[in-house]
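Of the protein chains in this complex, all but one are displayed in their positions.
The block that comes next holds subunit A.
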Amino acid sequence: ADIISTVEFNYSGELLATGDKGGRVVIFQREQESKNRPHSRGEYNVYSTFQSHEPEFDYLKSLEIEEKINKIRWLPQQNAAHSLLSTNDKTIKLWKISQRDKRAEGYNLKDEDGRLRDPFRVTSLRVPVLLPMDLMVEASPRRIFANAHTYHINSISVNSDHETYLSADDLRVNLWHLEITDRSFNIVDIKPANMEELTEVITAAECHPHQCNVFVYSSSKGTIRLCDMRAAALCDRQSKFFEEPEDPSSRSFFSEIISSISDVKFSHSGRYMMTRDYLSVKVWDLNMENRPVETYQVHEYLRSKLCSLYENDCIFDKFECCWNGSDSAIMTGSYNNFFRMFDRNTRRDITLEASRENSKPRAILKARKVSTGGKRKKDEISVDSLDFNKKILHTAWHPKENVIAVAATNNLYIFQDKIN
């Protein structure tokens, strides 16, 4: 199994898609609740697997284009089939996943194995009948959106109009129409005239969940820009600029790196947005630009280890974050296969571990704690014992229920609320 690089629930939560480093997409489907086992709500089983992207070679630059799936975003369901967008560094593909569980039998002009019958041999007419068959799930690429990004695509986001979507790379954001593959509109371009003046890149972008003219993009300098597409064709001048003033007492050579935003997500309500930087998660009110309304420390104990983390490149890890369905809780990952959840109302937080060794299936997860002081209590783990290779970068929360999906390197964990 390959390293999972993205996890995403669809709009109903019935399907869960994962993309991996090998360019594969695996879709899980939730079982219908059965009366036999009332204690376990539907479990997720593999529904479909397909190869979305293949490795390519850019002959002009003599460089490989990785097939790793950077992001998957589901499209709202419009008919019996499901559709999703999946992207690697350069190309976005729209996949249609459809299932068949019936087939027609008794054609007049065709044999059972598909060979055409000689018309003269047909002596009587019959009506074909539909017979059940084993469920077959097919995934087919319906659109390929290519050649619009010079730099690595880091985000895609479906617009609320269900007709357009945006894709963002390090320096540009493009707007596409889902039906049109040979053209896209460039709506943000932060490439300087002289590349030597480049000091800031785009790290993430997302469409507003309700206002189809609004989107945000975050940068490596810890800023977020909200843009209105009605203002101009090229949204280089933002409508709103979100940045928290730096705390001068904690300034170091690493200040900029740890302020770089790795993920930005609107709340379901559309009133807030959440950003993830290296050490914290911040919730912003869209009406207040000068500072976030809430800040949650994910792993503050790493602040004194920044130089080591710079040395081993961990400081560049891009963690994602997500809201729950009601926007009352947020979740993000950390190291040592730990992930953190914060309740916005009670201000309580919890650290949990996604690991087979440390928890039995269906057992309730135990809260974990990292000891920061000198004395290490029993069951606590010290900062130096943390495994920085076990990082949880990708997490997803079911849109309606308390079911979460956590990707720990090449394993996918699905946790749900304990039912009383």
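Keep in mind that, in the parts below, contacts are C-beta pairs under 8 Å (C-beta built on N, C-alpha and C of every residue); 3 or more make two chains touch, one makes a residue touch a chain; residues count from 1.
Definition applied: contacts and distances are computed from a predicted model.
Peer 1: For the chain omitted from this view, which of "dolichyl-diphosphooligosaccharide--protein glycotransferase", "Cell division cycle associated 4", "Ubiquinone biosynthesis monooxygenase COQ6, mitochondrial" or "Trafficking protein particle complex subunit 3-like protein" is its UniProt protein name?
Peer 2: "Cell division cycle associated 4"
Peer 1: If I consider the whole complex, including the chain that's not displayed, which of A:2, A:31, A:200 or A:327 touches that chain?
Peer 2: Answering carefully, the residue with contact to the hidden chain is A:200.
Peer 1: Looking at A:83, A:238, A:260 or A:337, which residue reaches the missing chain?
Peer 2: Only one listed residue reaches the unshown chain, and that is A:260.
Peer 1: Quick one: which of A:50, A:151, A:388 or A:415 touches the chain that's been left out?
Peer 2: Of all options in A:50, A:151, A:388 or A:415, contact with the hidden chain holds for A:151.
Peer 1: Residues of subunit A in contact with the chain that isn't shown?
Peer 2: Where subunit A meets the chain not shown: residues 58, 60-61, 63-66, 89, 147, 150-152, 170-171, 195-201, 203, 220, 253-254, 256-257, 260, 304-308, 310-311, 313, 316.
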